[in-house]
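The complex appears here without one of its protein chains, the remainder shown in place.
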Amino acid sequence: MVRQTIPLMITAIVGFVLVVAYFIPHPPFDTLREDFAIYFDIIASVAFILGAGNLIMMHGSKISKRDKSWGYSAVTVGGFILVLLIGLTKIGNPDGFRGSSVTAEGSYFDYVYRYIFRPCAATMFALLAFYVASASFRAFRAKNAEATILLLVAFIILLGRTFVGTLLTSWLPDSLFFLKIPYLAEKIMTVLNFAGNRAIMIGIALGIISTSLKVIIGIDRSYLGAD
Amino acid sequence: MNGFARFVDAIDKLDRRWVFLGVGLAVVISSMFGLTFPEIPTPMVKAVFDKIESLPAGSRVLLPFDYDPGSEPELQPMADAFVRHCAEKGLKMYFIALWPLGQNMVVGVTSNILEREYPHLRYGYDYMDLGYKSGNEGVVAVILTDLKKLYTTDARGSSIDDIPMLQGISSIRSFDLILNISAGYPGLKEWIQYAGTPGNIPVAGGCTAVQAPLLYPYHPEQLLGLMGGIKAAAEYEALMKDRFADKYRGHEEYLSALRRMGPQTVTHLTIIFFIILGNLTFWYLRRHRAQAKLR
Partner (left out) sequence: MRPRSLLRVRRSHRTDPPHGSVRFALLFSLSLITTMGCLFCSAPQASAQTPDRGEGSANVSPPSEVVARDTPSDRGESIAVAWTPPPEDTGPGGAIDGYRILRAQSATGPFEAIGQASAGAAAYTDTNVKNGINYYYTVVTLAGTAAVSSGVAGPAQAHPQWLNTNQWNAFIILFLLLGFNLYYIEHIKSGGKPFIRKLAGLEAVSEAVGRATEMGRPILFVPGIQDMNDIQTVAGITILGHIGRTVAEYDSRLVVPTSRALVMTTARETVREAYLSAGRPDSYNENDIYYVTDEQFGYVAGVNGYMVREKPATCFYMGAFFAESLILAETGNSIGAIQVAGTAMPAQLPFFVAACDYTLIGEELFAASAYLSGDPKQLGSIKGQDVGKLLGMASIVLGVLISSLGAITGWGVLEKISSWIESFWSTTLA
């Protein structure tokens, strides 16, 4: 099947060259390695158009059918077109349409970025604080020995990341420094966490090599929709 | 189930919105009172600070700003502190971004810090902005061997051949330090794997607190020092305040991370309160149910 053979060949050639280029720095491998990275960028950039087209078509269809929650689609399409137009026409740009920067200070695009995009993005990220609290409330229950250890470690890290941790154990004599919360927090992060993370990372690295190998030599074709 | 047990049961199944309210109040109230706490620098943070201190004036520092407005509140204080430190030391700063909006973050520090606080520093001579390039770690791999292959102009549209501080630089191997600020992928890990280690270039940097455990294993051989989140930025500010006392005197605005540690501390305590509350209700209900079963 040509539809699958060509992508498989491309995958095999690119994968092989990228692996070989790691060990052979001589041309043509080194240049091919860079070229392949650039080709991916070009394809990914073209895919932006694909994404934008899909966005307009899908939400446009929802709006025209007055689908459930079509209002959200209207906001999405409206926002998309508005920002695109502002960016393309460089409205308000101090250097005018020929100015090199779309995001020049004073431009409408800069305004949208500064007063709409930035607060919205920061708000979404800030939600993490709330979700961490609710997840902790639900998950950190001392149901058994393991969960109790997890709970204690959570306390030490939470306190150790603030000055309260220093204050709470500041009365301990220097000979008992190993019981001070900041010391414990640091050791948990740099010894226990090191060890655990390294073990997980070794497993992941082996998994990546194994999966990459399956993809390069065409054993795993499921990403192409094949069995 | 008696009245008290029903009450405890209700607390146990507390709607998450009450938890949200508690956290929200903790942040708002502690921010209103402007609580701050002293910071004692940890070895990881001190390692980054000492590395910059050890560089002679004129050394080249690559500053990849790989974050965006989402993580700006957490990472901007350390970005500001890094830039102030490099400027104070007379290091040549080369900004670059692998995140589209990282470019805006660079514009932020150049206009808010370098142009205002260090007007004697000239663009193209003391600092420059290579701008954003798409391609993630692919960009790093290419510029490790050939900078001009991807960058023909800087972020302001000038040819890089016309930029004095880029004369004689063909790749990022010529840099003395990569000082990255990252909020995820691509970020510090990619700079270590694709530039620092293969190019033998020292790498240090900062990241969000949640990312830090992932990067600790690279320390110390591949990563000189690591700053995780606002706490590390506050420690760095404390070091800067001591080292450049004249510059920092009367400028509380330079200590934004130290100010943010107040709300962070109170929020941590609030979370601890909720965890204890959850455990008390859990233990009570478990005992209550066990007794009920016995009966």
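What to note about this one:
To keep things simple, chains are lettered A and B as they appear, and every chain counts its residues starting from 1.
FYI, a contact is a pair of C-beta atoms (placed from the backbone, for glycine too) under 8 Å apart; a residue touches a chain by one contact, two chains touch by 3 or more.
Small disclaimer: the values here were computed from a predicted structure and weren't measured.
Residue A:L128 is the one among A:A74, A:L128 or A:L152 that touches the chain missing from this view.
Considering the full assembly, A:I208 is the residue among A:I10, A:I149, A:L176 or A:I208 that touches the omitted chain.
Among B:G3, B:P56 or B:P119, only B:P56 touches the chain that is left out of the view.
Only one of B:S111, B:T152 or B:S170 touches the chain withheld from this view, namely B:S170. In the full complex, chain B touches the hidden chain at residues 16, 53-56, 58-59, 68, 70-71, 136, 145, 168-171, 173-174, 176, 183-185, 197-198, 200, 208, 210-211, 213-214, 221-222.
Mapped onto chain A, contacts with the missing chain fall at residues 19-20, 22-27, 30, 40, 43-44, 47-48, 50-51, 54-55, 58, 61, 68-69, 72, 120-121, 124-125, 127-128, 131-132, 134-136, 138-139, 196-197, 199-204, 206-215, 217, 219-220, 222-227.
Everything below uses one rule, namely that only the chains that are shown with their structure count from here on.
The touching residues of chain B, when paired with chain A in their complex, are 14, 16, 19-20, 22-24, 27, 37-40, 42, 68-74, 103-104, 107, 111, 134-135, 138-139, 141-142, 145-146, 149, 155-157, 209-210, 212-214, 216-217, 231, 261, 264-265, 267-272, 274-275, 277-279, 282-283. The touching residues of chain A, counted against chain B in their complex, run 30, 33-34, 37-38, 40-41, 44-45, 100-101, 103, 105, 113, 117-118, 121-122, 124-126, 128-130, 132-134, 136-138, 140-143, 151, 154-155, 158-159, 161-164, 166, 182, 186, 189-190, 193-194, 197-198, 201.
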